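Just one protein chain is left out here, and the rest sit where they should.
Up next, chain A:
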Amino acid sequence: MARRAPAVAVGVGTLALPPLLSGSHLTVYILLGLAVMVTVGLSLLMGYAGQVSLGQASFYAIGGYTAGLLSVHSLPPVLGLLAAPLVSAAFAVVVGIPLLRLRGHHLAFATLAMQLILLSLVARADWAGGAIGLQGIPRLSVGGYEFADDISYAYLVWAAVVLTLLVARNIVASRPGRGLRALASGETAAAASGVPVGRYRLAVFALSAAFAGLAGGIYAFYLGYLAPGSFPVLLSIEYVVMAVVGGLGTLWGALVGATAIILLVQVLNTLGTQPGMPGYAPSVLSYAVYAVLLVLVVIFLPHGIVPAVRARLTRRASSGAV
């Protein structure tokens, strides 16, 4: 029962917040939910399957453009939203077959290169709006209901967060999840136990892409406008920082890490745009904060926030019992 308490508190808070938030805070809240979705997938990929992707924003972009392009060409927006995770996952499978032969740093750089290539291709693609961007994406509507105001998007996003967390949790606590954790710990021993290592790597890569794609699709309808500049490499790095800060291999870590980073970036952004600050202050501050935060976490909380808190609680519980 006590184990469920944090989940219940987070759930109630999530539902109660949107009407209480003002315009710009509500936007942050929505973007936070989207970031959590991407980070859950990345945490699964990094923490459970032992793979690093520095190109996760590409799948976010692909999901966004899929939803945007389909609905701009007057298909029902809900189809665009459903297609977003599928197209992202399909793309991950196609690039994953060659890329996943790589390991560790090589894979990280290859996914980074993938994103750079994708961004420059999109910037040249006139059918996708090119460098100027894709405009006039309609609002999402399902059946007769149109997601018109920000509050409706806030609820949509957080419903999607719950969906991704449920999917991820169900996988982690099952046969394929155990296979993934096993292969992250030792590929040879996992394969010898019957785990199809290559297929599992590809599946979790595709799944993480699907989560990012779904988030991207919602983003497209929420903003109504997409450009290559919306998906910089820094965004991919941000997701990695969120996953690491929160704690890899814990799904709550994705939520905590994304929240910590987004709030911090907001504070710094507010600080950087104070009157009297130079024009470059916001971007310098945000780069600096990732760097400093990542270094601090790696030094002081090498497993991330959530595992550190858990360990402390366990220690307190056991010392209290003695």
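Worth a mention:
The rule we apply is simple: contacts are C-beta pairs under 8 Å (C-beta built on N, C-alpha and C of every residue); 3 or more make two chains touch, one makes a residue touch a chain; residues count from 1.
The criterion applied here is as follows: contacts and distances are computed from a predicted model.
Of the names listed as "Phosphoribosylformylglycinamidine synthase subunit PurL", "Electron transfer flavoprotein subunit beta", "Anti-anti-sigma factor" or "ABC transporter ATP-binding protein", the one that matches the UniProt record for the absent chain is "ABC transporter ATP-binding protein". Per the touch definition above, the residue from A:249, A:272 or A:304 contacting the chain not shown is A:249. Summary of contacts with the chain left out: across A:80, A:96, A:177 or A:272, the touching residue is A:177.
Of the listed positions A:24, A:120 or A:185, the one in contact with the omitted chain in the full complex is A:185. Although one chain is not displayed, its contacts with chain A can still be listed: residues 167, 170-171, 174-179, 181-182, 184-186, 188-197, 203, 207, 249.
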